[in-house]
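Note that one protein chain of the assembly has been removed; the remaining protein chains are unaltered in position.
Chain naming follows the written order as A, B and C, and within any one chain the residues start at number 1.
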Amino acid sequence: MTLERDDLLQMFKTMLLIRHFEEQCVEFYKSGEIHGSLHPCIGQEATAVGACVALRRDDYMTCTYRGHGQALAKGLDPKQAMAELLGRKTGCNQGKGGSMHFTDPDIGLLGENAIVGAGVPIAVGAAMTAQLDKTDRVAITFFGDGAVNQGAFHEAMNMAAIWDLPIIFFCENNLYSEMTPIKDMVNVAQLADRAAAYGMQAVTVDGYDPIAVYEVTKAAVDRARGGEGPTFIEAMTYRLFGHMVGDAEPYRTKAEVEEWRKRDPITTFPKQLIDKFGFTKADIEAVTAEVEAELAEISRFALESPWPDVSKIAEDVFAA
Amino acid sequence: MTLERDDLLQMFKTMLLIRHFEEQCVEFYKSGEIHGSLHPCIGQEATAVGACVALRRDDYMTCTYRGHGQALAKGLDPKQAMAELLGRKTGCNQGKGGSMHFTDPDIGLLGENAIVGAGVPIAVGAAMTAQLDKTDRVAITFFGDGAVNQGAFHEAMNMAAIWDLPIIFFCENNLYSEMTPIKDMVNVAQLADRAAAYGMQAVTVDGYDPIAVYEVTKAAVDRARGGEGPTFIEAMTYRLFGHMVGDAEPYRTKAEVEEWRKRDPITTFPKQLIDKFGFTKADIEAVTAEVEAELAEISRFALESPWPDVSKIAEDVFAA
Amino acid sequence: MREITFSKALREALIEEMERDPNIILLGEDIGVYGGVFKVTDGLLDRFGPERVRETPISEAGFIGAAVGMAMTGKHPMAELMFMDFAWVAGDQIFNQAAKMRYMSGGRVKVPMVIRTQQGGGRGNAAQHSQSLETVFTHIPGLKVVVPSTPYDAKGLLKTAIRDENPVVFFEDKMMYNLEGPVPDEEYTIPFGVADIKRAGTDVTIVATSSMVHVALGAADLLSEVGISAEVIDPRTMYPLDTPSLVDSAKKTSRAIVVDEGYERYGVTAEIASVMADGAFYYLDAPVKRMGAMDVPVPFSPALEDLTVPTEASVADMAKTLCGKV
Partner (left out) sequence: MREITFSKALREALIEEMERDPNIILLGEDIGVYGGVFKVTDGLLDRFGPERVRETPISEAGFIGAAVGMAMTGKHPMAELMFMDFAWVAGDQIFNQAAKMRYMSGGRVKVPMVIRTQQGGGRGNAAQHSQSLETVFTHIPGLKVVVPSTPYDAKGLLKTAIRDENPVVFFEDKMMYNLEGPVPDEEYTIPFGVADIKRAGTDVTIVATSSMVHVALGAADLLSEVGISAEVIDPRTMYPLDTPSLVDSAKKTSRAIVVDEGYERYGVTAEIASVMADGAFYYLDAPVKRMGAMDVPVPFSPALEDLTVPTEASVADMAKTLCGKV
């Protein structure tokens, strides 16, 4: 598949939906509707959407607590997602998982994960299944820059490399792990440099350019489906919001944030669509209106959804 | 320090002591004097001795269950070592540790370790102490080829690199981890290739040549003492014995073992001493006789040593 | 009935189940060419090939994590942890992932996998290769925990473990692999959560697990010599735990001892003793006693190691004290 004109607009729409969805989450957090920790991917929509457009619905995926955007881009019903965040019965996990644990096997989503690095070997296992079953499915695992210093990442990279697994290691390098600059925590110029240690193909891409992200991911997916093994993708990106709601951001300057905001894909991508791909301002406005309407419906659904059944609290520990 | 003529003979003597010591251990194992698992380093004496000659007594060291040779080369009293293997009170650990846990803070030995990879971060901590205290001590950590696939190795390498720690990562690549060929378990030509992922200096050396091992280790130690940070050394070596006493060795051919045995440092190094450094056959014979006498004394000491005090079984869990 | 070793009983279960279900995949270190360091998987590589008997790097977190991913996508992986002590390097994948995945997903996924591992002292393997960590596994919700004590139980319970749709941890005892016992030729399975009375008795109940079952049976012999009739009961699975059978036995005998090879302090004996003390409170003539390993890392020296765990004599002594016969 190469991107058609319609795909581009659809990509923008998904990015916008993610942005509005997450902004709504922040509101809900502040108003007390959402409990726990909330880690928006605001600013990182282009990686989520660019990568997921290159995937099939039946491909496998793991991600992190910052994975709402990826989950939505992969096809998670946003109503179920929002309901989950509000802890409702209609949530994708019946309210038992919450923000950090969206799971939906129907779209291959094998879980966000609250433990840094933990989703990486799990995706390796899914890729092993695909390889064993010769289904030509691939697995993708999203993780942050900080995760590359976790043992599980290392072990998983190596296993994928030696077994030529159909998997894409997608590192969103947003320059910080929580409040810590990644440049202080590794001694290499780019995280993609790590892949050589495993004899794995790697590439660094501009994570604020959804088309570029799509292209490198597509190439990696093609290689994986073709039995040519894993790829490590490092996407340079940035969160325009803090690590989590409540982060006072003493570790970065306002100027740095503003510098990145100028390139915010939510504003630059539609410009690109108009300037380079012949869309009109009206096209963009129409999409924006659609997203707003959808979002109103999403919020309404979530807010009106019932709470989980207290009598079912002990169910789902074990499968029958 | 550069190696003097006497150092060379002393190196040979230590290598020979290690070989005889370990052969005696195998005997003791077969006769039931030694219990548990025994992992001889027979064939790997040149790495132990070549590396340890480059160290000071007050430098720190961690190693593995296969670390008897390194411990002796670093200065562990062989009587205490043998007594420990026999589970006696006079052992370096009072018989509580055994073959896999030799520990002697007096020579900087912070423990062999029975968990693959576990000694690596511990050595990093010792290097942190040295750096904080500005003592110009260095730390060395010995581990096998199989350990490079363990998460702890990865995390430790990265920490050493980002903090410029005075530490040497010494990988004895003996081609197998237990019964598994390392070539099936990594996707790189040399394990030294892994170091690039951490921006760390690395070198591969012939582990059957004690002088070459000394030289690369000395260079790494000098760098570390000089504040220039860590080095990864991969020494290509081979165990002429199985993984442990009892290993039937179905995973390798007799021919392969014989090929390496031709280069056995215990036979080739003395030849080199005679041919290239002007020692005589008599010198070698004298050393051999000394080692044999020492070993008889070591065995006698261990065999005659008392068992640990049963009443002290619960002591040493906590320091007072 | 034919007698086979514990090890062979396990291997038979593996072979029969792998023949039955092509989704069963073994993962672990040295399980192929070498057949496993305790030889349980001997011959399986030849029989099932390298895709189903997958030799892994020394990456326990990695391959147990991969097993979780395989289990979530339709396979039935069986990961071998060479020594239970290595669970500590894979703890996150076992306790935070495998155990919790189904619940966190609100029942959307299942994680059918088995971790086979080997535990216990007695071989001079010292502190990092001799632990019995069943307490840790039973404490965390989401795992089933199996502790067979005979070849018969081993085979029947391993088959049940493999057919279970959840993460099951299966503990073998390193000293028991060569133990022989009757195992029928015919297919059978043993349900989880059903304790087995290994010897019936009337004066004192000895609940014992894994290797300690044999210690308890030896103690029962010693006790019969002094006229005390001991009942030895083996829970066989720590979770689910057959509480009613344990409580009933305590009610019947009115005295009970719980014996396990794990560290005694905050260990499984505490759970079992406390559910028995609660359930049989009004029937007990004496407090329920606990015997586990001493509160020390397992020492290496043969002069020390065996003293850290309950013995036939020490269990018999405890029973005599309880019965007022000292």
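Quick note on the criterion: contacts are C-beta pairs under 8 Å (C-beta built on N, C-alpha and C of every residue); 3 or more make two chains touch, one makes a residue touch a chain.
Just so you know, these numbers come straight off a predicted model, no measurement behind them.
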Which displayed chains the hidden chain touches across the whole complex: A, B, C
Residue in contact with the excluded chain [from C:T41, C:S59 or C:Q128]: C:Q128
Full-complex contact with the absent chain, from C:F6, C:F63, C:Y103 or C:Y152: C:Y103
Per the touch definition above, residue among B:A48, B:A81 or B:A156 touching the missing chain: B:A156
Among A:P40, A:G69, A:G97 or A:P265, the residue in touch with the chain that has been omitted: A:G97
Positions on chain B where the hidden chain makes contact: 60, 62, 91-97, 101, 103-105, 110-111, 113, 115, 118, 120-130, 132-133, 139, 151-152, 155-156, 158-159, 162, 315-320
Those residues of chain C which, in the complete complex, touch the missing chain: 61, 85-89, 91-92, 94-96, 99-100, 103-104, 126-128, 135-136, 138-142, 238-239, 262-263, 265-271, 273-274, 277-279, 281, 284, 286-290, 295-297, 299-300
Residues of chain A (touch criterion as defined above) contacting the omitted chain: 35-37, 87-88, 93, 95-101, 113-117, 146-147, 149-152, 177-180, 184-186, 250-251, 307-308, 310, 313-314, 317
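The rule we apply is simple: only the chains that are shown with their structure count from here on.
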Overall pattern in which the protein chains touch one another (line/ring/star/complete/other): complete
Per Cα centroids, the chain farthest from chain B: A
Mean-CA-position distance for chain C and chain B (Å): 36
Distance from chain C to chain A - Cα centre to Cα centre, in angstrom: 41
Rounded Å distance between chain A and chain B, as computed from the means of their C-alpha atoms: 46
Set of chain B residues in contact with two or more other chains: 149-152, 184-186
Multi-chain contact residues (two or more partners), chain C: 57, 59, 61-62, 89
